[in-house]
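Of the protein chains in this complex, one is absent; all others appear in place.
Each chain gets a letter, A, B, C, D and E, in the order it is written, and its residues are counted from 1.
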Amino acid sequence: MDVVTFGEAMIRLTPANFRRLEQAYSLDVEIGGAELNTAVGLARLGRTSAWASRLTDNPLGHLIANRAREAGVSTEHVLFTDQDRVGVYFLELGASPRPSGLVYDRADSAMAKITPGMIDWAAAFKGVKWFYLTGITAALSPSSAEASLEALQAAKKAGLTTCLDPNYRAKLWTVEQAAAWLNKAITYVDVLVTNPEDVERFFGVPGKDVEQATAEAAKKFNLGAVAMTMRQTPSVWKNTFTAVGHAKGQFLRTAIHEVEIVDRLGAGDAFVSGLIHGLMNGDLQQGLDYGAAMGALKHTVPGDFPWLTKAEVEGVVNGMGLRIRR
Amino acid sequence: MDVVTFGEAMIRLTPANFRRLEQAYSLDVEIGGAELNTAVGLARLGRTSAWASRLTDNPLGHLIANRAREAGVSTEHVLFTDQDRVGVYFLELGASPRPSGLVYDRADSAMAKITPGMIDWAAAFKGVKWFYLTGITAALSPSSAEASLEALQAAKKAGLTTCLDPNYRAKLWTVEQAAAWLNKAITYVDVLVTNPEDVERFFGVPGKDVEQATAEAAKKFNLGAVAMTMRQTPSVWKNTFTAVGHAKGQFLRTAIHEVEIVDRLGAGDAFVSGLIHGLMNGDLQQGLDYGAAMGALKHTVPGDFPWLTKAEVEGVVNGMGLRIRR
Amino acid sequence: MDVVTFGEAMIRLTPANFRRLEQAYSLDVEIGGAELNTAVGLARLGRTSAWASRLTDNPLGHLIANRAREAGVSTEHVLFTDQDRVGVYFLELGASPRPSGLVYDRADSAMAKITPGMIDWAAAFKGVKWFYLTGITAALSPSSAEASLEALQAAKKAGLTTCLDPNYRAKLWTVEQAAAWLNKAITYVDVLVTNPEDVERFFGVPGKDVEQATAEAAKKFNLGAVAMTMRQTPSVWKNTFTAVGHAKGQFLRTAIHEVEIVDRLGAGDAFVSGLIHGLMNGDLQQGLDYGAAMGALKHTVPGDFPWLTKAEVEGVVNGMGLRIRR
Amino acid sequence: MDVVTFGEAMIRLTPANFRRLEQAYSLDVEIGGAELNTAVGLARLGRTSAWASRLTDNPLGHLIANRAREAGVSTEHVLFTDQDRVGVYFLELGASPRPSGLVYDRADSAMAKITPGMIDWAAAFKGVKWFYLTGITAALSPSSAEASLEALQAAKKAGLTTCLDPNYRAKLWTVEQAAAWLNKAITYVDVLVTNPEDVERFFGVPGKDVEQATAEAAKKFNLGAVAMTMRQTPSVWKNTFTAVGHAKGQFLRTAIHEVEIVDRLGAGDAFVSGLIHGLMNGDLQQGLDYGAAMGALKHTVPGDFPWLTKAEVEGVVNGMGLRIRR
Amino acid sequence: MDVVTFGEAMIRLTPANFRRLEQAYSLDVEIGGAELNTAVGLARLGRTSAWASRLTDNPLGHLIANRAREAGVSTEHVLFTDQDRVGVYFLELGASPRPSGLVYDRADSAMAKITPGMIDWAAAFKGVKWFYLTGITAALSPSSAEASLEALQAAKKAGLTTCLDPNYRAKLWTVEQAAAWLNKAITYVDVLVTNPEDVERFFGVPGKDVEQATAEAAKKFNLGAVAMTMRQTPSVWKNTFTAVGHAKGQFLRTAIHEVEIVDRLGAGDAFVSGLIHGLMNGDLQQGLDYGAAMGALKHTVPGDFPWLTKAEVEGVVNGMGLRIRR
Partner (left out) sequence: MDVVTFGEAMIRLTPANFRRLEQAYSLDVEIGGAELNTAVGLARLGRTSAWASRLTDNPLGHLIANRAREAGVSTEHVLFTDQDRVGVYFLELGASPRPSGLVYDRADSAMAKITPGMIDWAAAFKGVKWFYLTGITAALSPSSAEASLEALQAAKKAGLTTCLDPNYRAKLWTVEQAAAWLNKAITYVDVLVTNPEDVERFFGVPGKDVEQATAEAAKKFNLGAVAMTMRQTPSVWKNTFTAVGHAKGQFLRTAIHEVEIVDRLGAGDAFVSGLIHGLMNGDLQQGLDYGAAMGALKHTVPGDFPWLTKAEVEGVVNGMGLRIRR
């Protein structure tokens, strides 16, 4: 197993054709969760990946595990419980001047109720190279925050490379709570994925100048690599997406991708899968390039999962253009 | 306003075309809740009806209130709150030998969090003739049980005719809890809608002989009327549906309706709307006949609401047959 | 060209999945019209057929003509006009005890506004063997009644075999109006398709005993053949369908077909196509058998058109059974 | 009741996914009508609104009334009749260089057959503050034109503020007919919503310079306020939308909104709801800003109704940007 | 790994709502293949299963592998090739008197082009208990017939229990070709799943009396168990389904299940999964009961896969009835 990720996945319900939820007569079913999305992206790039989580043993919980496997991710480390519930979120797709919007209904999910000790990390990490999670996992509940720390520590102890994206969600915890946990967690982290705003408010590193920010964060926390993605939103249907990173004293950039947006959720998670893929090859430039291409391409695919091929990612990295592929 | 009902409504999500939830790619959106369903049935029969409840002030909560109004029900007594959540349930439609199945996700809904005093019943009942609720409302939570009792007492005090259907749901409370509440509530009830099993386990009235059971229940609790529906299930797609009742010493029956089943949820609730309609006209036989016809017809309509017309109900009562209506 | 038929076709709008019109969020689009349906059936059996009509020159009118051609029917005798409108009807599919229902919105259609002289029947009937219309065409308007008579007379004059199905629609004309027109028309008719009720109220032939009724009608109006279909409706989803006929002093019957009903509209029209096909082969038994099989099979196909193959029709005639065809 | 509006609503049928009508296999069902759309917009902004109209008492007529109530509009002043029909229109959504197109089938609708005296305006206007209609209502038929004038006069008599949008439709009446009616109507109008072209051809006020045009129209007809919306159409999927207005000698403008177009029907009607909302607060700038924001946002929502929230409108007014709302 | 199965899976395309293929505007996508279906059934019963096959390395091939994993089946033994194509079949769902029908387009698929030696069976069978295939795999092509024999021999050599269902398909090979291969194959088989017709035409065992037939077949080929399923088809939508079997001199029967049919494909394959499950527990009666219940339940689920739970299977085995599961 190349990579294990750890976090919650939810059932995503989206009205078709830009309908508002109040207008909805049917809802499209997708599965989404930051760490699962990244595990999917790694599988699509040819890496073996597993997603560790906790789900309720009912059709909704199995739906999530099934779709993870469908997308190539191992669910051998998913715990099933008779208790709790499966998180759900609702997505409304927007158009300028109305941004897309989300309604979360995730309180008290099986994953939010996870506690340290539930997963046998020593077993789960046997033969694994990388571990990845986002701050969302820690934000779900105090017990999930503890379990997240436990996982990070176990990963370090087992010799894995660890990667963290703070991925701050204001509905789940306060900036103060996030900062407290993140500053504990960062000591077990090798690779940080972040953005100018978060690096400043959580880690006290001025974010405006991304070259300096990534360098300073790397130095401050002794990180192997720091990466950031940047997005511009001239309209709801058309954005730009790009990435930068710092490793071993070197600052690198990717092309700026113009994206036409079918579904922008999961773009950041897709970036991380490309990044890890490149870093596993020891090549930050490749990681950034593949990551930015995967993130850009993800905008064109419905759902949170990056249903892409390695050839498509490489096509974007290599600038193969927009002519129809016959 | 002719009738006020009180209870929870949820968003119902159903995979189309008999798909299992694990196979679902889209879910049809309906609204359902026993007391709301009955209020809809009354509106379809030309009665004015309102539904009292509590909902979260988000698109899901408004979706429920909107659809109630669409179906002709007043939502002036619906409280909106920033707190809590909107209940959801998932329905899988079956075929022999697989019965239809439900997955509920309703814990901690805004309605479950209702407490006595939240609704100004004195105001809500001004000029109203009937009040209806089911045991489900009481089963949602201890505070909802108290609020239900408060409502019943206020209705009696305001001179309304009150009607109760125990509608026992084992997932929400135990038989003992239900029995305790129901035996308190029954003292404020004028009309009881029940079935042979419930009348026995909750009220200690032997249920096997429905003629005796309805008579004895009426006597024991000094009820103006007692009604029961009975269903036979030779197959999942074809049932029979019929009703009996007792009032003022008289036992009455309806025809036995053969029903082809599009969606059997809400049939019992539809029955109650016909029953109340007839009893408001002082005619139990009409109440049972309209109730059984509405219940039978409800099986033919997707969703929980009885989207029927008075003319259709009367057509079934009068045996107008199955020829296409051109 | 083997057969020309003459009548109105409309756009049919049906809510999916047994939804009521008041519940409809989308409507399935089909095309239907008695005489067009029959022309389609003839084309499916390998006969060349054309449908004469009048349509508004807008996307709705062209939709109808396009779909007629798709199903194999020539539209060379369809007139297009800038005036008037295209008829529409709405269908609600039922389930016991709720029969299916129709809402017509066909007043002032281009076909209702047809007048004698608009179609050059002498040209249209060149080389044609049969002409078919139903009483619906005459019922659309007084001018359409005249145009229908004109067509029948022209057909006789041109040496075609003529066939008429009174197909009484109470929403379009009274029994008296229908009787008056039908008794004029019958003098130009060779083959009558009817039923026990109509033969009695329109032609004064007692209908109860179908053997006597068909014989007497044949004699009274000097008809080459008289055919009737009979339907039993034990439930909305399951009917029986059968046919009888009289020709040259002989009374014939078909098997009784049990049908599971997907969409029963157009079954009678499909019957006529099988009947004419057989009679063109000089074989009333074949006509009844193919007609009854086509009518029975039509119930299994969505829309008004009989999308069937000759092999399937012969399979039912020959009792090939219900095993899956691999 | 804050506002009563008066006009026709129709069933709108739209093929999904940019299909042409000739390609349509299913049609999405929406409800639309200028004055109903505006009543919906007012309800969404928290105003109480009612829509007065006339509908056929069949499932289609009830569908319209139901959906009006769903969207928060009172239907207590809707007359139901056994006669006439429900108007229908078909919409084809375009893409550059093909503009969207409409096919109307609204002749002889129940609303076109309305006559003066049918609605008891004195009763309907009791306690109401504003009355709104468009020229479309007058254009439906001569009797509807008279009924429209009757309504305006009754509104003035009852002390309501009246608002009119000429909303010229060339398929319904000629410019001369429109001008004649509008110049009669304008004498009962307080607020005029129009555009540069109409103010010139109907009211003889040069429209090119919108500042002068609004001032001159206000003066000429002694209007409390005059508002105009302007649209630029660089492509079918991307427009700009803005508004100007004049009141009490003051000329005001709004921001220019870039809109990505899901469904542009009803944008003008949505504008009017924001305008009236602001004017009810005595604030033309607010009226223009809310109106332009509602109009802009309406482009992003399927159907004719402005399914928006006050918070969303204020978000656009306040320039809150296009980032996803989590 | 408990069980390995070997065969082709195809993309199944079905028009929704009983449409004919000629009427199809969209096609539902499912995956089906006898041996994959059985592997899915085993996974649903809690067994570990893998499916060995050969697929083209394009989105269609991956679609099949993905969906197999989604349903719980390992695809580690699926070979991907740049050559050949992915088989497709089209299904039309019927209604009496029109049976369901299939159009196959599977020639030259990657699996039909498999040759002996492509799969390393020694490796694939390590630690595996059972091997299953049907005659369809052998029927695909001569090279596939050889590869099938190779697999059976390897399975026996590796000590697995082997199970075969002849599953004769007349479109793929003649009775003579089938008989030749089957009589070679049977010598490597432990458990035979068949029916009265096949046991006679392929193995020369009179099939009419199923008790004798199963006993004689077991004896003749020295089989550990012989099982048969029987179906009655009174209508297309309602069948009965039952099973019998013989092992160690004992003849056993199951209940006769009445089934309402959503989708009958894969019922026989689902039976085999229950059968193997029971036989792995050393209990033929359990195998037949679980098999018949799974087969019966499969009719209620869209697609070829038996999306069922062990609890549901046991519910049918234990006669839990048809009441809705709340």
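Note that a residue touches a chain if its C-beta (ideal position, glycine included) is under 8 Å from a C-beta of that chain, and two chains touch if they have at least 3 such contacts.
Just so we're clear, the structure is a prediction, and the values are computed from it rather than from any experiment.
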Legend entry - Candidate in contact with the missing chain, chosen from D:83, D:96, D:187 or D:281: D:96
Inset, instruction - Touching the hidden chain in the full complex, which residues of chain E are there? Just list them. - result: 13, 16, 20-22, 24-29, 58-60, 62-63, 66, 85-86, 88, 90, 92, 103, 105, 107-108
Inset, instruction - May I ask you to list the residues on chain C that touch the chain which is not drawn? - result: 66-67, 69-72
Legend entry - Residues of chain A (touch criterion as defined above) contacting the omitted chain: 16, 238, 257-262, 293, 296-297, 299-303, 307-308, 312, 316, 321-326
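In this section, only the chains that are shown with their structure count from here on.
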Inset, instruction - Report back the single chain whose CA centre is most distant from the CA centre of chain D. - result: E
Legend entry - Between A-D and B-D, the pair joined by more C-beta contacts: A-D
Legend entry - Whole-Å gap between the CA centroids of chain B and chain C: 45
Inset, instruction - Identify all positions of chain E at which a residue touches two or more other chains, and write them in rising order. - result: none
